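Below is one structure, written out as structure tokens; the observations come after it.
As you look at this complex, bear in mind that one protein chain is not there, while each of the others sits in place.
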Amino acid sequence: MRKITISLLTIFLLTLFVNISFSQEEPLPPSEVKASDTPNDNGHSITVTWKLSPDDGAGKKNVVAYEILRSDNPEGEFEIRGVAPAGESRFDDKGAKEKTDKNYLPGHKNFYYKVRAKADKTFAESEVSNPAFAYGQWYHTGKTTVLIGVILFSAFALYFINLARKGKKLFVRPLAGIEAVDEAIGRATEMGKPILYIIGLGSADMIATIASFTILSRVAKKTAEYQTPILIPCYDSVVMAVAQETVRAAYLEAGRPDSYKEENIFFVTSMQFAYVAGVNGIMLRERPATNFYLGKFYAESLILAETGSVAGSIQISGTDEIAQIPFFIAATDYTLIGEELYAASAYLGKEPVLLGTLKAQDWGKALVIISLILGALAASFNFQFFLNLFRVQL
Amino acid sequence: MSFLEKLLAIDRRIIFLFIAIAAALPLFFTVKLHIEVTPIVNNVYNALEALPPGSKVLLSMDYDPGSMPELQPMAESFLRYCFLRDLKVIIIGLWPNGPIQANIALEEVFKDEEVKNRNPQYGIDYVNLGYTVGNEVVVERMGSDIPATFPKDYTGNKTEDLPLMKGVKNYNNIDFVYNLSAGYPGTYEWVIFAVDPYKIKLAAGNTAVQAPLVYPYVQSGQLIGVLGGMKGGAEFEIATGKPAKAVKYMFSQSVTHAVICFFILIGNFAYFATRKKKGS
Amino acid sequence: MVETIGIWIAAILTLGIFSFLYKDNPFYKFCESLFVGVSAGYWFATTFWQVMMPKLVDNLAAGRWIYIIGGIFGILMLLRLFPKIGWISRWSLALVVGTTAGLYFTRYLVSNGMVQTENTIMPIFVTGNLPQTIGNLVIVVGTFCGLVYFFFSKEHKGTFGGFAKVGIWFIMVSFGASFGYTVMSRMSLLLGRLDYLFGTWLGLIK
Partner (left out) sequence: MRREVPLAITAIVGFTLIVVYFIPHPPFNHFRNFFEDLFFIVAAFAIWLGCLNLLKVNADRFYFKRKGWPFAIVVWFGFFLMVIVGFWDGRGFMNPGTTFYYLYDILYYPLNATMFSILAFFVASASYRAFRARNKEATMLLVAAMVVMLGRVPFGYYLSSWLPEGWRLGNITDWVMDFPQTAGQRAIMIGIALGIVSSSLRVLLGLERTFASGE
């Protein structure tokens, strides 16, 4: 009932706003009304199409809208199911799937349709359509492109993970931020000052935090070799525990378990700005030669980077929090931008799963790059067929 | 220590004081500024204008008081616009603060004389379905069943019993979605979980931090337009012909931007000048 | 009266947070702790009335017993508070992680991957429309080079390195815009508070 009220209201308004010649003449009816199941749905909708009335936009130009009517009997009473504005030639009669719903449209039951061309005060009705029933589909045909994408990506990932597990070396290009690590630690040793490593505000299960642990392991190994102290103030107690474990293992690997100092990896507080205040205090007291900010960072990024910059430390940063990267780029010496942080950890960690999926992502990007080149050419020379391959129809 | 070095080594509390004055002083003056409505905001306004009266609009309030100066004026201007145009508003929140922020905005909007004359009624002209936990999954679930996602409104009335919600089953029955977003969950989630799978029409107001991130969606047509930060809010107020809070702040906003640019320039100048001296 | 007291409390708390700018101090710590407590309390109460009641309690009261499964999973989640049996909470976590992973897998691929690619494919030369041609060219070249920059399987040398270089320029322009917008955001937030202090509290601004 409500739907009908709205339909009527719409028609009323359309008649008000659309600039038409207010003739009382009946328009010619729409023709070739066809009904069929709406594709790619759960089976409670029928699509109606028709050929526009000759008076729609041409002829007498008095058609303002189409009303779509439905009945389960070609001779029976038809009820209005919806309205389409003039110029439209398709309507999806969407029903509800629950039997209790007033708008219920049962599947596998025949329905007939009529379309009315509405003029100002009169209308003209089409012939009754063919019978059609709604049914659910087992596969959404519009999503084939997506399915291909899903399969390709999964195949890439599994293939490369397998390759990495077999011990094949997968190449990851060197990153400036990681190349600079050795130099930065060397400088700290020369100056006899500590290194400050901040894992960020993320919890231990975030990808950025995990990536940071991998890089920490590498950094800690170097500091063990050079005998330079490394300070790690933490925001989260679980992160602290993992960091301690990581550093201890790295010192052991470097053959210096005796110089590992657990008290250098400590919990500060888990309140954002109180944490910042704590870390700033450490920077100003200890004057570390190098600061690492790798992990998940939020608004505190620029406060940390600023203090470090003023204290004259070399700073290496990296996060996947897009809004914070600009501040890191402007205020630190090296920045791992978003994905580079993951790449760095895959590169340093040599974990087959991470390396394999990183490779899959690379191949995904390669596919996009190739599509862009071919697509741009096809679009410039108007190869419609080729363009349709890239179209995602949902 | 040269003058430039001294300039660089200035205590930051002095800078704090400086920016506080730069921001506060202009607040005391009322200056009429030229504000151009940019195309991306105009898109939003035109899309709203095209809606016939009686259309059902979903307003998703996805922010907290932390971004209130940017998004609250947008909420108010949007609600005022809807009431005057007789668009029916369904309010939800993906952030727990959303529904209460909506109530605060409504209180403000009802002070407007024109809105008072229209006398919008709860349940008929607008409803507030409250908050539900689940972020993007909420957006996804609403695609199949809105009353199941929000069984009760924020005061405990059954959603299906509200006159405005009669016949609203899922996105098919919603004519337009307007999202005010300060981060996650927000515009990203609305595009990914509602626009692409369910074909809704979406426009958004974003905090300035987030606005640039959604520009690709505007180019691709997944998002009709976006109001970026307080300036976007001001443009929308101008477009609707009702300058309000966001417009009021524009003078201060301008001054602070100029000050920041000045800081960047002078800071870099002093830095490179002193470095050159040291180098030689 | 009640309103005036409220405004004064709000103003004093505002100043308390601002005092952090001078230096970290107990008054600031008090305000920050109060905020942490109040926001947790807000979430707790809101979740109770707007999720637990309608989604769990009402459903059970109406005899839809299947929702008890949700309640059980939820209580398992709370077991995390007890270290010895905390591992059971992983069952509930698995449900959460599985749901998001299942949704993200297809949805991100489509909306942020494929649809973006589709919309980057456009004619580079639009005859008779120079601005459009330039605009299209910029988007195609920018996206292309940006992706080359994030390609990790090949070193940035030669032509490939050249593309990557152009890519990083585009990325820097994006970050620059992001930077400018973030500054805009932060300033707006400050204006809101200053307006509260000078306007609502002290009544100096009309």
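So that you can tell them apart, the chains are marked A, B and C in the order they are listed, and the count of residues begins at 1 in each.
Operating definition for what follows: contacts are C-beta pairs under 8 Å (C-beta built on N, C-alpha and C of every residue); 3 or more make two chains touch, one makes a residue touch a chain.
Small disclaimer: the values here were computed from a predicted structure and weren't measured.
Peer 1: Identify the visible chains that the left-out chain touches across the whole complex.
Peer 2: Result: the unshown chain touches A, B, C.
Peer 1: By the contact definition given up top, give the residues of chain B that touch the hidden chain.
Peer 2: Given the touch definition above, chain B has residues 8, 10, 12, 15-16, 18-20, 23, 33-36, 38-40, 64-69, 97, 99-100, 103-104, 107, 130, 132-135, 137-138, 140-141, 144-145, 148, 154-156, 212-213, 215-216, 218-219, 228-229, 231, 250-251, 253-261, 263-264, 266-268, 271-272 touching the missing chain.
Peer 1: Residue-wise, where is chain A in contact with the chain that is not depicted?
Peer 2: Considering the whole complex, chain A reaches the absent chain at 40-43, 97, 136-140, 143, 146-147, 150, 153-154, 157, 161, 204-205, 207, 210, 238, 242, 269-270, 273, 299, 302-303, 305-306, 309-310, 320, 322, 326-327, 329-331, 333, 338-339, 342, 351, 353, 357-358, 360-361, 364-365, 368.
Peer 1: Since one chain isn't shown, list which residues of chain C touch it in the complete complex.
Peer 2: 2, 6-7, 9-11, 13-14, 17-18, 20-21, 29-49, 51-53, 55-56, 66-67, 69-71, 73-75, 77-78, 80-81, 87, 89-106, 108-109, 111-113, 116-117, 120, 134-135, 138-143, 145-147, 149-150, 167-177, 179-184, 186-187, 189-190, 192-193, 196
Heads up, the rule we're going with is that only the chains that are shown with their structure count from here on.
Peer 1: Please tell me the distance, in whole Å, between the geometric centres of chain A and chain B computed from their C-alpha atoms.
Peer 2: So the centre of chain A lies 21 Å away from the centre of chain B.
Peer 1: Where in chain C do residues touch at least two different other chains?
Peer 2: 110, 115, 118, 178, 182
Peer 1: Do you know which chain B residues sit against two or more other chains?
Peer 2: In chain B, 196-197, 209, 213 touch at least two other chains.
Peer 1: Given the complex with chain A, which residues does chain C contribute to the contact?
Peer 2: Touching chain A from chain C are residues 20, 24, 29, 32-33, 36, 105-106, 109-110, 113-115, 117-118, 120-125, 140, 143-144, 147-148, 150-156, 171-172, 175-176, 178-179, 182.
Peer 1: Any idea which chain B residues touch chain A in the complex?
Peer 2: For chain B paired with chain A, touching residues are 52-54, 166-167, 169, 172, 196-197, 199, 209-210, 213.
Peer 1: Enumerate the contact residues on chain A facing chain C in the complex.
Peer 2: The contact residues of chain A facing chain C are 145-146, 149-150, 153, 170-174, 271, 273-274, 277, 322-323, 325-327, 329-330, 337-340, 343, 358-359, 362, 364-366, 368-369, 371-373, 375-376, 378-380, 382, 387, 390-392, 394.
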